[in-house]
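Complex shown without one protein chain; remaining protein chains in place.
So, chain A:
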Amino acid sequence: MVEIDFNKENEEDFSDPPGFVDDVTDDVLVPDVLHKKPTIDEFEDNCVFIAGIPVVGADRLGKLQSVLKKVLERLDPAVKLYIPPSPEGGCLGVLLTEWADQRSAQFAVKSLNGYAFDKNHTFTARSFKDMKQLEAPSDHWTTPEKQAYNDVGDLWWWLQNERCRDQFAISHDKLGVPTVGVFTNMKGNDPELAGDADKAERANWTETVFTWSPHGSYLSTIHKQGIILWGGKDYARAHRFAHTNVQYIDFSPCETYLVTYAAPEESNSWGDCEKDSLRIWDVRTGELKKAFSTFELTGRTQLPTWPFFRWSFDEKYFACLKAPEKDKLEREQKINGISIFESEKFELYEGRPVNIENIKQFEWSPTSTVLAYYSECTDAVPAEFGLLQVPSMQRLRSARVHNVADAQMFWQKSGKRLAFYTMRFKKKEYRETGEVKYVGGCQYHVDIFEIDKKDVSLMNLPLSEPFIHFDWDPEGDKFCVLVGNTAKATPQVYKIEANSHAPKLVSKLDAGVHFNEVQFAPKGGWLAVLAKVSAGGNVYFIDTSLSEAKRTNVIEHPLFNKGYWDPTGRYFVTCSTLGGRAGADLGYRIFTFQGRELCRKNLDRLAQFKWRPRPPVKLSEQKQREIKKNLKKTAAKFIKQDDDEKCRASQEVVEKRRKIMAAFDIIRSRNREQLDATRDERISLRNGVDTEAQLDEDEFVDEEITIALSTSKTQAPLTEEEMRD
């Protein structure tokens, strides 16, 4: 408590000295108040310009006016209309309106834009202010010249590798220079550069990070001026997108669109100066499709998450959370909706966001335009997990859960099922600091929606231990849930059976320490359980295709911080990159899907390791059957190819070694000759003893040494003197 002494006489004088001139401008002092300062043209905010009304002659003007008035007064009775007359006394097909205040004017723009007045007339409404900002096209404007097609060669050349080998790209320091290189995984041998030495590996290829496009067609690099996509055999420049100081990029799922974000250069907290920090591009044409202001979308000057837009599987829609509502003190309250955009027009679908109270997160289904959402619980309302079908906006199914402290959602890659994990508390207490404390322990549950069942069925699986991580078998009926704590984490594999109401446990796997992630192989069947950023650095490799899941191998890679399956599920890589714990040895190790180490590389300042993704290719049922039938025959062929390869590789190595050895032998024999020349001198130094001769002829003499291995103590008989004591 600060006590104020009102009687204190020697109060410090804060008033300005006489003649003081204030040099702080109001702009600096009260920018927020000035921001709301009335302006001369504020009146224009209340005016709305509407085009597309019927063109009529003077005779029917009165009737039109009354009909229009009727329509507009439904929005706000206080509207004033003015129809500019044509020289003939009729109307021009435009209408000027004035509204009571800015809010109702904005509401009118929203409602009237695109309003179908009758069969032949659709309104276009714009606020007067916007109208003023429209500019006439430049006098020198000409149709843009047709750009020549930039042919970089076959974008999918790498898929045609005869041995079906996968590529990966890494970014690390080579001889002290940040370098990005694309390599082919050679199974057991050292990875080879995927292309010419000067093309597939380049110093300073990117200024920050690189990414693969989702189908692997392009390698994208980030530069100060924007994004470059590289493709084809020579990694030639395929496309460029200008976006100064770009920070983040994200592709839509089928590579059609590219989303880029650069933090606005000079931002004040009202986001006045930025209109296009988020941009969406068409990858093939390079056209800017739409630019968004981060501030308008989120109410913040910085992005809350990345990727910001979530795309539906077919790229028809993309969505983000609505800007949070703010109270009078500009504090963020809850978010209560999703903004869904159509990629056809890049406009908000149906002009408004979808309302979902208290929404926390949402995920699109991987195979349909259904999105799953999770809205947080409040003290009064339980949390809700629901499925929303787009564009019908129909809620397919939802589940309400009380007292949810934490939740996550997991779609199965086949789109058949959605799992959500919930941590449910018994009682909640608010501490003085504002923190929330859960009292009386928590329960952990996994619930599963089955989308393809009638009415979307729901099953529940209570967990006996705290939840750590979860993953679906992408195609099958299994999933793995990791439970426990850092000291003892157990992966549990469950199977969903057709006529059962609960998943069945099909594993008896040992617990391990520090496990924090489970990853199913992209084609299912195999499972990796990872202990990332731990001193032990274990990975379990588990075969789940059998009736009981079995562990095949455990590997160790101390302090690795990333692990990825290759796109075919044949290999698994663990890497220790710059983002991991300090002091770790940076590098990567590649394993087979069973956990047998194939190759390990240590690299200076390894920053990224990314497998090149593959486009989804669906073989026909018949072809798949054919392959399965002939598996033994083809396997034999592949094994032979592998052996030949190994033989050839080892021959090359042998050849190389011979050369190195030959070069070394020259030096060695020269040195030995010199030593031989001075041998007599050395013998005389050691008093005539030729110690080198013994060394060569190995004249070691066996000598037997007898050593007592054990000794025992026996008490000597006491002397007379001691007896007396």
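Heads up, the rule we're going with is that a residue touches a chain if its C-beta (ideal position, glycine included) is under 8 Å from a C-beta of that chain, and two chains touch if they have at least 3 such contacts; residues count from 1.
The working rule: contacts and distances are computed from a predicted model.
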| item | value |
| --- | --- |
| Protein name as given in UniProt for the chain not displayed, "DNA replication protein", "Eukaryotic translation initiation factor 3 subunit I", "RNA helicase" or "Translin-1" | "Eukaryotic translation initiation factor 3 subunit I" |
| Residue in contact with the excluded chain [from A:T39, A:S547 or A:Q674] | A:Q674 |
| Full-complex contact with the absent chain, from A:T244, A:S500, A:T634 or A:S650 | A:S650 |
| Residue among A:L509, A:L559 or A:L606 touching the omitted chain | A:L559 |
| Given A:N161, A:S545 or A:T691, the one touching the chain that is not displayed | A:T691 |
| Chain A residues touching the omitted chain (full complex) | 535-536, 556, 558-559, 583-585, 602, 650, 653-654, 657-658, 660-661, 664, 667-668, 671-672, 674-675, 678, 681-682, 685-686, 689, 691-692, 695, 700, 703, 705, 707 |
